[in-house]
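Right, chain A next:
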Amino acid sequence: MEMLIRILHNYYYMVAILLFVIGMHTMLTHSNLIKKVIAMNIMDTSVFLLFVAIGYTYGGAAPIVAENSEILYVNPLPGSLMLTGIVVAVSITAYALSLVVKIYRFYGTVDYDEICLIRSQE
Partner candidate 1 sequence: MDETTAIAVILFIILFPIIMTPVIMAAGGRSEKLRNALALATSAVTFLLVISLYPFIMRGDVVQHTFFEILPNLEISIRLDILSFCLAAVASFIWFLCTVYSLDYMAEEHGGSRYYAVLVFTLGSCLGIFLAGDFFTLFVFFELMSLISYILVVHEETEQALKAGYKYLIMTIIGGLALFFGIIITFEIGGTVSLGVGSIIQEGTLLALLAFVCFLIGFGMKAGMFPLHVWLPDAHPVAPSPASALLSGVMLKTGAYGLFRVVFHGFSVELIQNSNWDIILGILAVITILLGSAVALTQNDIKRRLAYSSVGQMGYVLLGLSVLNENAITGTMFHIFSHAIMKSCLFLAAGAIIWKTGKRLISDMGGVGREMPFTMVCFSVAALAMIGIPPLNGFLSKWTLGLGALDANLTIYALVLLISSLLNALYYLPIIVPAFFEIVGENENSHALQLIVRDATPRMLAPLVILALCTIIFGLSPINIPFELSRLTSLFFLEGGLM
Partner candidate 2 sequence: MGLEQHFPALIIAILFGIAFLSPLLFRWARKLSAPVLITTLAMATMMAVYLLVLVYQGGEFSYYMGGWPPPWGVEFKINLLRVYMLLIVLAISLWIMVYALKDLEHELKQELMGWYYSLYALLVGSMAGIALTNDLFNLFVLMEICAISACAIISIKEDRACLEASFKYLILSAMGTGCFLLGVAMLYMVTGQLNYDLVNEALPAAIELYPNNMFAAAALFIVAFGTKAALFPLHVWLPDAHASAPSPSSAMLSGLVIKIYAFALFIMFYQVFPRPLLESIPINEIVLWLSAMGIMFGSIFAMVQVDLKKMLAYSSIGQIGYVFLGIGLDDTIAVTGGFYHLLVHAIMKSMLFMTAGVIIYSTGIRQIKQLGGIGQVLPITMIAFTIGSASMIGLPGTGGLISKWYLALGALEIGRPIFVVIILASSLLNAVYYMPIIVNAFMQQEEFEHEVKPVPRQMLIPLFVGMAAIIFFGVFSRPVISLLENALQIFF
């Protein structure tokens, strides 16, 4: 019972883990290459969500320095780290999509099972 209350209290983390698992599972099991790229994004986004959620302090104000420095601030560090992370994820997505375009040009399909079939016949 206490466990359930704790889970409900920390629903940010639970949603993030759920998204992570959805992303990982889709990435590994679905055969469409575009879906894999989308799932990779979902997976990375979930970790960003988790990080940003970690930074939140209950009752904290936005992290802009005001006159009196006694106010509780939300931790700005995870958010800014995740900006870097988002950039990294975008670059990986861009590269992955360009590979998918090239693969389509060479194989004529974006379905991974069909690509394996074509490769095994070569």
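Basically, a residue touches a chain if its C-beta (ideal position, glycine included) is under 8 Å from a C-beta of that chain, and two chains touch if they have at least 3 such contacts; residues count from 1.
For anyone wondering why these and not others, all candidates are chains of the complex that A comes from, given by their letters.
Since the structure is predicted, the reported quantities are computational estimates derived from the model, not experimental observations.
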Among 1 or 2, touch partner of chain A in the complex: 2
Residues of chain A that touch candidate 2 when the two form their complex: 20, 23-24, 27-28, 33, 36, 40, 43-44, 47, 50-51, 54, 78, 81, 84-85, 88, 91-92, 95-96, 99-100, 102-103, 106-107, 115, 119, 122
